[in-house]
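A protein chain is absent from this complex, but the other protein chains hold their places.
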Amino acid sequence: MAEAERLSLHVPEPEVRPGDTPDFSKVVIPKAGSVARPPVDVDPKEIRDLAYSIIRVLNRDGEAVGPWAGTLTDEELMEGLRHMMTLRAFDARMQTAQRQGKTSFYMQHMGEEAVSCAFRKALQDGDMNFPTYRQAGLLIAGGYPMVDMMNQIYSNEADPLKGRQLPIMYSSKDHGFFSISGNLGTQFIQAVGWAMASAIKQDTKIAAGWIGDGSTAESDFHAALVFASTYRAPVVLNIVNNQWAISTFQGIARGGSGTFAARGLGFGIPALRVDGNDYLAVHAVAKWAVERARRNLGPTLVEYVTYRVGAHSTSDDPSAYRPKTESDVWPLGDPVIRLKNHLIVKGLWSDDRHKQTEAEILDTVIAAQKEAEKHGTLHSGGKPSTRDMFEGVYETMPPHLRRQRQKAGV
Amino acid sequence: MAEAERLSLHVPEPEVRPGDTPDFSKVVIPKAGSVARPPVDVDPKEIRDLAYSIIRVLNRDGEAVGPWAGTLTDEELMEGLRHMMTLRAFDARMQTAQRQGKTSFYMQHMGEEAVSCAFRKALQDGDMNFPTYRQAGLLIAGGYPMVDMMNQIYSNEADPLKGRQLPIMYSSKDHGFFSISGNLGTQFIQAVGWAMASAIKQDTKIAAGWIGDGSTAESDFHAALVFASTYRAPVVLNIVNNQWAISTFQGIARGGSGTFAARGLGFGIPALRVDGNDYLAVHAVAKWAVERARRNLGPTLVEYVTYRVGAHSTSDDPSAYRPKTESDVWPLGDPVIRLKNHLIVKGLWSDDRHKQTEAEILDTVIAAQKEAEKHGTLHSGGKPSTRDMFEGVYETMPPHLRRQRQKAGV
Amino acid sequence: MPRMTMIEAIRSAMDVSMARDDNVVVFGEDVGYFGGVFRCTAGLQQKYGKTRVFDAPISELGIVGAAIGMASYGLRPCVEVQFADYVYPAYDQIVSEAARLRYRSNGQFTCPIVIRMPTGGGIFGGQTHSQSPEALFTHVSGLKVVVPSNPYDAKGLLIAAIEDPDPVIFLEPKRLYNGPFDGHHDRPVTAWSKHPLGEAPDDHYTVPLGKAEIRRQGSAVTMLAYGTMVYVAEAAAEEAGIDAEIIDLRTLLPLDLDTITASVKKTGRCVVIHEATLTSGFGAELAALVQEHCFYHLEAPVVRVAGWDTPYPHAQEWDYFPGPKRVGEALLEVMEA
Partner (left out) sequence: MPRMTMIEAIRSAMDVSMARDDNVVVFGEDVGYFGGVFRCTAGLQQKYGKTRVFDAPISELGIVGAAIGMASYGLRPCVEVQFADYVYPAYDQIVSEAARLRYRSNGQFTCPIVIRMPTGGGIFGGQTHSQSPEALFTHVSGLKVVVPSNPYDAKGLLIAAIEDPDPVIFLEPKRLYNGPFDGHHDRPVTAWSKHPLGEAPDDHYTVPLGKAEIRRQGSAVTMLAYGTMVYVAEAAAEEAGIDAEIIDLRTLLPLDLDTITASVKKTGRCVVIHEATLTSGFGAELAALVQEHCFYHLEAPVVRVAGWDTPYPHAQEWDYFPGPKRVGEALLEVMEA
């Protein structure tokens, strides 16, 4: 058999690696305002192209343009900026706290702040998110106290989760934030189940599932699409495509499909791609999808195109697998700067005001941190008790656990 | 909140249930010959419509028409008819044997014979199928001795699988037939792995995965599409949509997507639908997909539109969940009759010859059955030994199993 | 009292629970219109409507994952996995999610789900319709694991499981669905209609989780069994003419250790029986516990009789199955020790 007729394995590789010049010229970015906004009850068949485009609102000049613009008031926009700035400041402090040994582990959101902050504002109280570890913006924008987040990160005596769970794996039912699992993907189908329950009870609440680009390869992603499609569950299924899954570029999970949003097409689920670094676009698309769900029109799949600027986690060093300056050339820019510029263009904001706000926010974060540290950090100060370790496995402690607790002397 | 604004759960239901008049008028069947035949190296984006159509070759008058016609010689067509008739006769005998208590369980192919019989003829020796339990045509058309199939069904002393596996869960490496698992779906990703191995070794062999409509909901289906898409594995991924998964109609697994083939679109995998009751169409599409794989162009997803005429298995009675006469009105007819008519139209066949062939085949099947029964049936005659039960768990029996075998006194 | 098969008892448990609590929902493969391949849910969709009883796609992961989401909303899903052999695709959702949700969220979210599944062999189901995977769940903190052996218990335990605030794995020995089975496969089987435990009230009652039941009082040896093996134990003891005390564990996790140790301290001997593969089966935990808690009372090693360490074979089903003969040999072994 001639060599030419022999098979060979295709293994996708990113365009560039450390040492190469970063290059996103192959990433096609449609002009802001250029993608049509269909009615929410559109036949999914009519909008298959939205799975291959990118919905954008903010243009290069910082103006909000096109049919997806206009979902937010001036006050809401300023609040949005504040949320993103808060999340960024929070991240920076906690990243440092981890380096100082105050906790075991941290994961930041740098570059992705718009996604969760803007999405939260499209939800109503009572709706439920099933997040991954990179959507703390849902909590910040949802009014969850920062000090509680920190207590959880420090696993201290005031940790609402009693030291049982890893840092940043928050849970707050009251804030529509389902307990984060360390296992990728699992929550996606659970979001669909929650939404089905709401529909079974003829309630009005909807759910949102969250998953990373890399994690779409997990089985739970498929189960979620199958169930959401079959039972038309009132759920928004969010894929945060930040280009990386630890060291693995998105091409490994995406394969030959072009986009992650396209995964929805085979299920008849409307699939939209959106500029994840554009607070206004994220909000507009989220609002559209939430309205579809709320009006019992079924699920929507949304892919947020963004970029993970920081390391995967405090255990990771991305310079080993991608050019150090890659984030600088990311064509969708920085979500905070873009919203800031928009507010300046609108005459609502200024550089000075921005700096001042930054300082105010830092004060608030530091104050929260001081408050939290009064209750201890991972290796010093107040701790959850050994008893807490034995509680909560079941509602009522069964005899064998009681025996073990006794044996442990607590 | 007004009632109108409340959510409700959508639970898909088949159009008809027992007592109703069967009705397939909503099933859109394109005219034979009407679907274009793209070159095998077509850009998958260009042929997305093939996932929503049905490729057909045999028209109502029994003629082979259109661009997909002409992949088989007269001899091959006659051989194909013989294979399907053999499978049908085999099924009838084994179904009866089960009723007579000669085995515990049987599953027949009635109505679906064309799919596996024609597909096999598009493969080469050395290629590997990862089948479900409803593709025995791969063995019949691949020359696997019927008596070996029967020995396996009877779990007798000549059972090539030593009585370890359920009836009909065949395995024949030499015939390109991977060991059937009783667990749905698992083999789909294995087929992709086998194909990747062939590509890694720069071999020329390709793999074929098989799955039922209902089983596409399983996780392994997703894993298979992800891996096949990413590594462009030389594999043909076959979905046999026989409309039912035990008592569950295909709408439960398919949800809102219209077709199962459409699942491929989100992966950039070419997806074709084909008339599964049309031997010529199945062969033509299989040949196209096999050629793609062989030429290292990557995976193809094929949905065979067919109908499960019989019960799911000998443990099932479909009259409890679908109209008894539903199969009579199935718009794609019967694969045996359609190929027979085609041969008659071509002047290659006649009713008499058909009857005569039927009788000959029955004789062969009966002869094989007699031969097999010499080696015993499940509850009488020769049996695999208790020793066989202990062998083959590992290549070398570890000490604990040796102790257990001793304890069992064998 | 009305007579019921185990299937009817299980159906009645769901029926009673759905009637009492709107939040109970039932779904799984083929459980809706058709009523399940073993008919355990027959008639429920007609009675409670298709948004409370419905067919699911063939995705055990999806069924359990969706149930977890529903439970966190406030429902009480009671889902069916068609055979215990098919639970593995859902294993991650069960182990990593259902079992840990209460703990990791400090009780903000809970997971009151029941996962029903037919278990065990004896029906020539081969390796994929015969498995007994209980030990793969008893190792998982946060789960409860129940195996009933008769209609009365099945109904009472299933209602208790549905009302339980935590996730319950409910394993239904399929060989018992229509009648008790003592392992003598070559003899006719009695139907539940002829058996005292084939009686159960039509309405609501519970059998508490975590409590074993002494099926036969005896003084010579303690036999620990559950599900089908309870009847095998009875047959073996009778045939061997040994005055065995037979304990039907009913719940494996949490385990009724008090009843077990009281009995073994009395008899001084113990035989543990299960259908699942021996190594790392639940019998290992039982033997470990018994020797730990009754060491000074034991006159012989605790002996385990179990399925061999092979996949469940088809033709050799009765060589594999730990029937009365093998159990009887074990009884003699401990009595003579």
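For clarity, chains are labelled A, B and C in written order, and residue numbers in each chain start from 1.
Convention: a contact is a pair of C-beta atoms (placed from the backbone, for glycine too) under 8 Å apart; a residue touches a chain by one contact, two chains touch by 3 or more.
Bear in mind the structure is a predicted one, so any value in this text is a computation, not a measurement.
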{"item": "For the chain not depicted, the shown chains it touches", "value": "A, B, C"}
{"item": "Hidden partner chain, touching residue among C:197, C:225 or C:303", "value": "C:303"}
{"item": "Of C:35, C:57, C:89 or C:218, the one touching the omitted chain in the full complex", "value": "C:89"}
{"item": "Candidate in contact with the missing chain, chosen from C:52, C:100, C:155 or C:215", "value": "C:100"}
{"item": "Positions on chain A contacted by the hidden chain, ascending", "value": "8-9, 11, 13, 17, 104-105, 155-156, 159, 162-167, 169, 181-185, 214-215, 217-220, 245-248, 252-253, 255, 315-316, 320-321, 378, 383-386, 388-390, 393, 400-401, 404, 408"}
{"item": "Contact footprint on chain C, counting only the chain that is left out", "value": "85, 88-89, 91-92, 95-96, 99-100, 103-104, 127-128, 135-136, 138-142, 253, 276-277, 279-285, 287-288, 291-293, 295, 298, 300-304, 309-311, 337"}
{"item": "Residue ranges of chain B at the interface with the undisplayed chain", "value": "128, 130, 160-162, 164-165, 169, 171-173, 178-179, 181, 183, 186, 189-201, 207, 219-220, 222-224, 226-227, 230, 392-395, 398-400"}
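By our rule, only the chains that are shown with their structure count from here on.
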{"item": "For chain A paired with chain B, centre-to-centre distance based on mean C-alpha positions, whole Å", "value": "42"}
{"item": "Intercentroid distance (Cα basis), chain C paired with chain B, Å", "value": "35"}
{"item": "Multi-chain contact residues (two or more partners), chain C", "value": "51, 56-57, 59, 61-62, 89"}
{"item": "Multi-chain contact sites of chain B, meaning residues that touch two or more partners", "value": "8-9, 11, 217, 219-220, 252-253, 255"}
